[in-house]
Structures are given as C-alpha cells and as structure tokens.
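Omission of a single protein chain aside, the complex is shown with its protein chains in their original locations.
Presenting chain A:
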Amino acid sequence: MSGFKTCGSSNLDTSLLGVESIAREEQSVPASPILKECVASSVQSTPEIEKKYVHRVYDAIAPHFSSTRFAKWPKVATFLNSLAPGSLILDAGCGNGKYLGLTPDSVFIGCDISAPLVGICADRGNEVVVADAVNLPYRSGYGDAAISIAVLHHLSTEIRRKKAIDELVRVVKRGGLVLITVWAVEQEDKTLLNKWTPLTDKYVDEWIGPGSPRTRSSSPFSLGSSSSFTLESIPEAEENGLKEKLNKFRDSSSAVKGSENGLVASEGQDHFMDFEAGEEGESHQEYFVPWHLPYHRAEVSGASVGAVASGLAKKDDKKGAIVYNRYYHVFSQGELERLVSGMKNAVVVDRFYDKSNWCIILRRTE
C-alpha cells in the first residue's frame, strides 16, 4: 500500500535480527562512523542515562507521580473509543495505568519498565507485565491495537525510538492501529521550557554519545550543516509564529488525511522544512525535566534518602521538595513522521499536534 521502508521486519522473532536490520538500515544513511559503534552496542541494552534519569526516577517517585496522573487525555479516549468492541489493546509504557480499562468493552494489557508503577496498576485490578517497550516479550500480531502515550521521549537514541515503534507495529494484527504521542519541542506553555535544563554538551557526549540523537536528527536529509535541520527555537515573543506553524501543520495534516499513497511523510517533511530552516537560534531537544517530590511524600519512599545521598536528587528547602531530574528527548515537528517514513509494514493514517504533544496513528499493513 505504501513505500515505507522496512526497519525490523514484521515477523521479527529474535532480538538479534532486529539489531541487524536496523544496522543495515543505518548504513544506507550518510552518517558518522561513530554511529556503527552505537549500533553495535545493541539497541536493546538500556543506556545509563535512561537507567539513571528515567527508570530510577520513576521507581522513586511512583506513588506521588501516580497520584498526579489521573486526567485522561481526550484524544486517547477518542482513539480507544473508535476501536471495535471486544478489542485487545496493548499499552506499552502504561505508567500508573490511567488508560487501562478506559473503554469497558475492550480488554487491556499494560506493561511498563517501572516495577513500582506496574504494581500500582495491578493493585487497581489491571492486567500488567514488567517489560521493556524497546523489546516487548510478546509474540507478533496478538493485539488489535496498541498505544504508547508519553513514552518515546524517554528513549535517548533515535534507533531505540525507532525500535520501540517497530515493536508497537509488530505486536498488533494486520490492520491494527497504533497511537503514539510524545512531548513536543513546541510547548504551548513556553514558561515550562524555562524550568527545564537543556542537557549540556557534556551530557550529550557522555551519556547519549555523538552518534545520537541531536547529530542524528539532521543526517537523513543531508542538508549539509546539521544546524539547518535541528529544530530551531521559536522566539518567545513570536506567539503568532507558533500559531502560524501549527496552522500550516493542520492544513498539511488535513490534506493528507485519508490518503495512504505512501507520499504522506515525505511531502509533509518538505513542507515543514520550508519554514523551519529560516529561523535563528538553536533550540534543544535533550532536557532534564524536574519532578518535585514534596518532603511529606518523600518520607514514604525510602528511595529518596538514597537518591539525595548519591546525588541523583537534590533537596530544595524553599519548595519543600526533593527534586529529581527526568531525561527527555522532546520531539520536533515532523520527527515522528520521519521515524516511520521507511516502515514497510505500516502506513500513517493520522497525525496531529494537541496540548504540546505530537501524535501519530499508524496502521499495520502486513
């Protein structure tokens, strides 16, 4: 149905195969030799930055995080409601499970890498597994649909983000839908950005490696200088600039809706680049985003004492909270489309921006 490229075949049975096919793929891209090194270290082994600034943090803040995570995002509900009654829905990276059971005529199985969060889901009577979304321990084609809500932005390299998408497509049946949402660089509330800490070059080099992801972002387009594609910042004063961008995005989004001729992603990207290339100043995509764990909550979690002692978290007496940093790779406009643009076994059926998130819906085709 479309010309999307393969990246981890649909009947991927072993993890080794996945690495090989991705490695092959990367070699066709003009990229630095460092990239191969990065691939060789296995896409499925968790980088230190994710262990320390994602897994350990969520494990430590799980009860407090969960108590703040109850608002259900209408776009996710709309997606789930659109599925046939009696569907099996797989939620990869389910967190505290707020979407599990949202549609009572469907059956849900959730998974998350954080055992404390999975425990919270199970206590609420949900069916859950502790598992890694980059390497799902599921046989292929079992689910009718899959969702990945606010998960991919915690993966620190592009090949891991791609692999997680391959996994979502692999575990749904042919014709099954996959909804993916990620935090956008283009935050509606720009004051948030001031509260985030852009990762310094030191972190990017030490933790993420020069092969990814900032340097990687530009390579598929071979635009020459990498800064020409790294998402440029939107000046705080130019509210209209963002609106204009989003309107343009909506136009192009509605234009491609329903057309699954395989040209969707490439056309969209060309279009986005037109108005991204001209702006000045570089914005970041790699951030530490703070989580404030109030002292009265921290007492419940013994992990916090150790976290402060080891330097993972800091005490902020003014706010009366222990501050954890969570690693985020926030997505630029068109980035999700680019990640899926070569998939042979899936097509884009919708994509949109909503409440500071980029979202994409894929359909498995084979």
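Here is the rule we use: a contact is a pair of C-beta atoms (placed from the backbone, for glycine too) under 8 Å apart; a residue touches a chain by one contact, two chains touch by 3 or more; residues count from 1.
Heads up, the rule we're going with is that contacts and distances are computed from a predicted model.
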Name the absent chain by its UniProt protein name; which of "Molybdopterin synthase sulfur carrier subunit", "Needs CLA4 to survive protein 3", "Rab5 GDP/GTP exchange factor" or "Multifunctional methyltransferase subunit TRM112-like protein" is it?
"Multifunctional methyltransferase subunit TRM112-like protein"
Among listed residues A:79, A:99, A:138 or A:196, the absent chain is touched only by A:138
Which is it among A:61, A:80, A:94 or A:113 that touches the chain not included here?
A:113
Touch rule applied to chain A and the missing chain gives residues 13-16, 42, 44-45, 84-88, 105-107, 109, 111, 113, 115, 118-119, 122, 127-132, 135-139, 141-144, 173
